[in-house]
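A protein chain is absent from this complex, but the other protein chains hold their places.
Note that the chains are named A, B and C in the order they appear, and that numbering of residues resets to 1 at the start of each chain.
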Amino acid sequence: MNKLSLIGLLSLVIRRDLVLAMRRRADVLTTLIFFIIVVSLFPLGVGPEMDMLRKMAPGVIWVAALLASMLSLGRMFSADHLDGTLEQMMLVPQSLSVLVLAKILAHWMVSGLPLVIMAPVLGLQFDMTTQAIGVLIVALLLGTPILSMVGAVGAALTLGLRGGGALVSLLVLPLCIPVLIFGAGAAEAVVSGTSVSSHLSLLGALLVMALIFTPWVTALALRISME
Amino acid sequence: MNWGEFFAMNGYAWYIWGSFGMALLVFIVEIVMVRHRRALILQQLHLMGNAEDL
Amino acid sequence: MVPWFACSAAIMFVAGLYISFFVAPTDIQQGEAYRIMFIHVPASILSMFIYLVMAGYAALGLIFNTRLSSMMASALAPTGALLAFLSLWTGALWGKPMWGAWWVWDARLTSELILLFLYLGFIALHASIDDPRRADRASALLAIIGSVNVPIIYFSVQWWNTLHQGASVKLTGTSMHVAMQQGMYTMMLAVWLYAIAVSLLRVRSIILERESKTQWVSELMEIKR
Partner (left out) sequence: MLEISNLACSRGDHLLFSDLNFSLSAGELLQVQGANGSGKTSLLRTLCGFMMPVAGEICWRGQNIRELGDQFYAEMIYLGHLNAIKDELNALENLRIGAGLAGCKVDDKQVIAALRRMGLRGRETLSVKVLSQGQRRRVALARLLLCNASLWILDEPLTALDVGAVELMQDLIGEHLVNNGMVIYTTHQPLEVVGVATRRLTLS
C-alpha cells in the first residue's frame, strides 16, 4: 500500500472539490449571477452618466466581488462538516494546513475565478478603458484568492453555528478592507495616472502573507470548531 | 461666568453636551447592564441551590 | 476590589470634569469645542489599549488553556466596544464644528470604526457558540487575527487616503496648556479606573455563571443564604 504524497493529497482534494462543485453547478452559477446583478444594479441606482460610472467602476466591481465571495463562504466547510468528511480530513496523516490550502484553492477556482473572468465584460458595461480593465483583472487575480483565504478563517470559526452566514460576513468583511483598498486603488490609479505597480505589489505582498498564514490559522480554527 | 453662559459653551453646547451626555449615558447603561446580569445569575444560582435542597 | 476602583474612578471623574470645564482655559483656535477632547481622547486610547489587553488575555487563554484569562477577555470586550463607540460619537461631534463634517475618511477614524466591528465580531462569535470552551478558543483566535490586521488596515487606509486627498486634518494645538494636560490625564485615569472596575464586575458575573456547578460557588451560596 503506497503512501500518498503531499502533492498527491493537494491534488486529490482539489479534484474532489471541483468534481463536487461541477455536480452542484447551480451553487457556482448563483455566485456568479449574484455578482453580475449587483454590479448591474449600480448604474440603475446612481444614474447613467458615463463619466461617473467609469470612475466608480473598479470600486463597484470590487465591492460586488467581495459580497459574492461572502455568499459562497458558507459552503466551504459546512457540507463536509455535516456528512462527517471533515472529521476524516482532520485525521489525514499529512498536515491539515495543506488540505485546507487545497480546499481554499478549489473554492477560489469555483467562486473567485469565474468572477475574474466575468469582470472584463462588466468593465466594458461601465465604459472602462482597456488598460484599466487589464489592471483590474490582474488586481482581481491577486486579490480574490486573499478573499477566499481570509474567508476560510471566518468560515472555519463559524462552522456549524446558527446564523453562521451573517456572522461570517461580520467577521470577514472588516478584515478584507486592505484588499478592497489596494484592489480598487490599482484600477483607479490607471485613471488618475499614478503608479499602478505600487498597488499591485502591495496586493501581492498581502497575497503572500495570506498564503503563509491563513491555511495554518484556518486549520487551527477548524480544530477548535470540531472539538 | 454665569451658568447660562457656561451651558451655552460659546455656541458649541450641542456638541459638547452631546459628547459628555452620551459618555454619561454609555457608562450608566453599561453599569446597569452588568449589575442586571449579576443579579440574574445570583437569582438563578439561588433557584438551583433551592432545587437541590428539595 | 471593585468598589475601590469604582470609587476612585468616580472621584477622578469629578476631578477631571472640574478641571476640564472650570480650570482649563478656552482654546484659541478651537474655542470651547475642544473640551470634547477630554472625553474623546481617553475613550479612543482606551478602546485601542483594551483591544490589545483583550487579545493578550485571549492568546494566553488559547495557548495555556487557562479559563480565567479567557473570561477576562470576554469581560473586556463589551467595555472596549462601548468606548470605541463613544470615541466615534464624540469624534463626530467634535468634527462637525471643527472640520464641518460629521465624518471624514481619515485613517484614524476608519481604523476606529473597524476596531468597533472587530469588537462586535468578537462578541457576536462568542455569543453564538454554545460550548463555552469552544467559544473562548474561537473568539481568542479572532481577537489575535484582528490585532494583526489593525495595523495593516491602519496603514492601508492612511495610504489610500493620502492618495485621494492631499491634506488630512491633524490634531491642532501641540503645546497644550498645563491645565489642559492635567484635565486630560485626570480624565484618562478616570476612564481607565472605570474600565477596570466595570470589567472586574463583569468577570465576576462570568465566573459565577461558568463555575456555577463547582464546589466553591455553592459554598458561597450557603454563606449568602
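One rule holds in what follows: a residue touches a chain if its C-beta (ideal position, glycine included) is under 8 Å from a C-beta of that chain, and two chains touch if they have at least 3 such contacts.
If you're wondering where the values come from, they're calculated on a predicted model, not measured in any experiment.
Engineer: Can you list the shown chains that the hidden chain touches?
Structural biologist: A, C
Engineer: Name, in rising order, the residues on subunit A that touch the hidden chain in the full complex.
Structural biologist: 1-4, 8-9, 12-13, 16, 19-20, 23-24, 82-85, 87-95, 99, 223, 226-227
Engineer: I need the residue numbers on subunit C that touch the omitted chain, in ascending order.
Structural biologist: Counting only subunit C, the missing chain is touched by 65, 130-133, 210-211, 213.
Assume only the chains that are shown with their structure count from here on.
Engineer: Please work out the Cα centroid separation of subunit A and subunit B, and write it as a whole number of Å.
Structural biologist: Chain centres of subunit A and subunit B, defined by C-alpha means, are spaced 43 Å apart.
Engineer: Just how far, in Å, is the C-alpha centre of subunit C from the one of subunit A?
Structural biologist: It comes to 32 Å between the two C-alpha centres.
Engineer: Measuring centre to centre with CA averages, how many angstrom lie between subunit B and subunit C?
Structural biologist: 16
Engineer: What residues on subunit B touch subunit C, complex-wise?
Structural biologist: Residue positions touching the partner: 6, 9-12, 14-16, 18-20, 22-23, 26-27, 30-31, 33-35, 37-38, 41-42, 44-46, 48-49.
Engineer: Considering the complex alone, what residue numbers of subunit C touch subunit A?
Structural biologist: These residues of subunit C touch subunit A: 110, 114, 117-118, 120-121, 124-125, 128-129, 131, 133-134, 137-138, 141-142, 145-146, 149, 152-153, 156-157, 159-160, 163.
Engineer: Under the stated contact criterion, what part of subunit A meets subunit C in this complex?
Structural biologist: 153, 157-158, 161-164, 167, 170-171, 173-175, 177-178, 181-182, 185, 189, 194, 202, 206, 217, 220-221, 224-225, 227
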